[in-house]
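Written out below as structure tokens is the structure these notes cover.
Every protein chain but one is kept in place in this view of the complex.
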Amino acid sequence: MSERFLWHRLRRRRGTTAAVALLALVVLLAFAAPILPLPDPGSPAPTRAGRGPSPRWTVGTAEDRALAAQDRPLAGAVRDALFGQHELAGACGTDALGRDVLARLVWGGRVSLLVGLVATLVSVLIGVGWGLVAGYVGGRTDAVLMRVVDLLYAVPLLFLVILVVALLREHAARLAALGITREVVLYAVIGAVSWLTMARIVRGQVLSLREREFVAAARALGCGDVHIMLRHVLPHLTGIVCVYLTLTVPRVMLFEAFLSFLGLGVEAPGVSWGILASEGLEQLTVVSTSWWLIVFPGLALLLTLTALNALGDALRDALDPRGSRFA
Amino acid sequence: MRADRGRLIGAGLALGGALTALAAWGGGSLRAPADFAFCNQAEVASLDPAAVTGVPEARIVQALFEGLTRQDPVTGEPLPGMASAWTVSDDGLLWSFTLRTDSRWTDGSPVTAEDFAYSLRRLLDPATHAPNASLLWCVRGAEAFSRRLVAAPGAAPIASAGASAGASAGASAGASAGASAGASAGASAGASAGASAGAVPGAAPGAVQEVVPAAGEEALGIEAVSGTELRLRLVRPCPSLPAILALASLCPVQRACVERWGSRWIAPEHLVSNGPFRLVERRVRDRLRLARSDGYWGRGEVALGTIDAWAMDGGTTQVNLFLTGGADWMVRPPSGLYGALLGRPDCVRGPQSGLTFLRYNHTRAPFSDARVRLALLLALDRESLARDVMRGGETAADSFVPRGMPGYDPPRWPGQDVQRARALLAAAGFPGGAGFPDVELLHPHMQVARDLCEALAAQWRARLGLRCRLVNQPWKVFLDSQSQLRYDVSWSAWIADWLAPETFLELFQSGGGNNRCGFADTGYDALLAAAAASADGAGRAALLARAEQRLVDACALAPLHQRANVNLVSPRVTGFHDNLLDVHPLRDLGLAPGGAP
Partner (left out) sequence: MRLAVSRAGWAALVLLVVVTLSFALVRSLPGGPFDEQRALDPVIRANLMAAYDLDAPLPAQYGRYVLGLLHGDFGPSLRYRDYSVGQILAESLPISALLGTLALVIALVAGLAAGALAAARRGSWLDTVVMGAATAGIALPNFVLAGVLVLLFSFHWRLFPVAGWGSPAQLVLPSLALGLPFAASIARLFRAGLLESFGEDWIRTARAKGRSPSGVLWGHAARVALLPVVSYTGPAAAGILSGSLVVERVFAISGMGSHFVDSAFNADYNLALGVVIVYTALVSALNLLADLAYGLLDPRIEAP
């Protein structure tokens, strides 16, 4: 279906436009993080520790400037040109070490979104490939491949993931020599956990697509199986893949938050929303709640994931031939 | 339709019944709250004195059992425990302990010197594989006895790797008197090279074999002369022996109990103990309940009737439990909460006989260069780190051995000097930090360590232009990485179990298991050996100071700060004193009358 028709169908659902706008904003902020006028997210500033939200448009410290210039000279130059020496400090408060929460939110969003996207792509790759082969080839291959999927469904993959991540931390040095950093391991591991549903759905779709005329025509023309799978069948899966991609990203981001809570997520000094939320939880006591440490990361996750879910639902309804009548 | 409804109701009733049964099964024990509850930091690894090494375990074991001596709640120094008095010979090699006669095990039998002889032998027995057996290796014959490889029961005996040629061992099936003929390579005191050959067939659990020495070995110097007198013969003077005997690993166990119940002797229904409290209930990773013991000699001095030791991990959860009244004492709140907690009147703080420092990997360039090590140390503002990052009352360290050790004045380490640091770095070939590889800064997965390392990295970056890569590992992996020397610089901490400088200085012995940094200096080792052999207190201290000076000159490590005790104690608790060792025996704690906080 044409893009305009799709967009029209998407807009029929309440809130889709808002969701798309929000997502665009989040992605933009995350992308533009290096040029935003924010304090350094990683350097502790004990004199400003534990303050609630109190936005100030101030001049940044010399040490912060030096750090930023060292890491990203081009972005630093752009930032200086746009905002001079000023920065927006304390808009969402500071944490126990004095680090600015808004800065950590923005940089954490970068990491969380990146992890969400890449891990989802990994799972899409595996899932689509698996389902495509199983559905198209059929017969014994299909049976074996789907049996493996059934087996993996019954396995408590989470526990194996935790064991694997704990294990791979030890081999970090050896892996780093091969160019596999901690983040790459996370992408691979998280992606490897989430592909099962995708495989099943893709297989279902391919099974029905296989019987269509264009496949028979391509075969009659002498095209090879691989060619047919990739050039003819795969494009028809785009819709459903998009839907599940959008719906898997939130699950993956929640999983990353879960791993961060257990201490297995992104490594310090990296930040992610999951790390921020668990740090906020650690600061929750009877006498001082430091509510901003948990509310803002929570809100960030809530809004972004809700937007993603809404978009995914809208996509699914728009592409569903039966057409859901219910918002 | 009616059948369907009937089905649904039936299912509902079944579910309700299942839930009730489940609730009864999984609800846990409902007991009246104890007089006193505290958060014990973690579940104890074991209640067997011979198997414990950690502080949470020590608290419980020292409440259930009492050794020859016990720790003073005010200073941590040794006080008479089961031994009412002791004497030492002039050469410092023969100690004689007189046991009191008014203390009983929880099953009513008296505590005798034979119990102690049995327990100390059991600690040293290789079949018990006690991690802290080395505490008693000052006793004659102990080290050779402990360091034998034990064959699994029924398997052929194993000859140790360091045996001299011609070692042969005969296997015997019996557990006792299982001496085997074998040549022994001499085990030198203090050095770890060479274990004695002589395989001992696996003993039945709990049974301690008769100590029959192989040819050339000495007899074990532990002797129960009578029911109330115990003699220990040492190979070298050990003025800290009373302090060592107060530790949890040296507590006695009852032979009959251990031999009867085997590995289950520490279960609440079987455990026989001699300390101020007895074990009532234990639920793993939940709680331990203790109750005052009537057979204990000092029962008049024990104020608490029942105690609950919570075994939960989360720091914040423990703090919240304390703040809502669920616990009366909480050890070491997380440093992230210091801002909210330290100002409170119920926060008790003080210096500790512990040090946080950085280990350098002496086998890796450029950290093998003393100038680099010194530069990294001089560039740090340790006062700021202690005050602003740690915030618990830690003081910047200017020595390796923490201040407060009686009779020892440690040499000073240099203070902050950023100019000199930059000059040293340039002299070592890295002007302005150019060309210096990324520093791999290893630390365990603890918030305190992480915060400190992030601050360190920021300081080195700003002042020396060095980049750091923080490597954060779970505890076991971290220890393994340290032992395998897979790091550049590592966060480290060391706490003294008793107040003697040797507990710190032994860390840097060449090849020692706790070295973990590749530092090797024969002069240093010689000074330590000479100090160990010296019976004269002042002479010993002087030798140790000279040894520490060698560490200063080589900049073998980077001392950061002397650790601080931080305890949250409810105001109604009495008998709680802050001391260097951070020991607070449960026997000496009480509650103010009235009970309301």
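What to note about this one:
Just so it is clear, A and B label the chains in written order, and each chain counts residues from 1 on its own.
The rule we apply is simple: a residue touches a chain if its C-beta (ideal position, glycine included) is under 8 Å from a C-beta of that chain, and two chains touch if they have at least 3 such contacts.
Because the structure is a prediction, the values reported are computed rather than measured.
Interface note for the absent chain: among B:129, B:260 or B:299, the touching residue is B:129. Across the entire complex, the residue among B:41, B:69, B:103 or B:146 in touch with the chain not shown is B:146.
Contact with the chain that does not appear here is found for just one residue of B:13, B:219, B:365 or B:479, B:479.
Taking the complete complex into account, residues 1, 7, 15, 18-19, 22-23, 25-30, 43-48, 51, 53-54, 126-127, 129-134, 146-152, 160, 192, 195, 263, 266-267, 283-286, 310-314, 317-318, 320-321, 324, 326, 445, 474-480, 483, 493-494, 512-514, 516 of chain B touch the chain not shown.
Contact between chain A and the absent chain runs through residues 150-151, 153-156, 158-160, 162-164, 166-167, 170, 250, 254, 257-258, 261-263, 274, 277-278, 280-281, 284, 286, 289, 291, 294, 297-298, 301-302, 305-306, 309-310, 325-326.
As a working rule, only the chains that are shown with their structure count from here on.
Chain A and chain B have centres, each the mean of its CA atoms, that are 44 Å apart.
Against chain A, the residues of chain B that register as touching in their complex are 315-316, 319-320, 323-324, 334, 336-341, 344, 384, 387-389, 391, 445, 447, 450-451, 454-455, 457-458, 461-462, 470-474, 477, 480-481, 486. Those residues of chain A that touch chain B in the shared complex are 42-44, 46-47, 49-50, 63, 66-67, 70, 96-97, 166, 169-170, 172-173, 263, 267-269, 279, 281-288.
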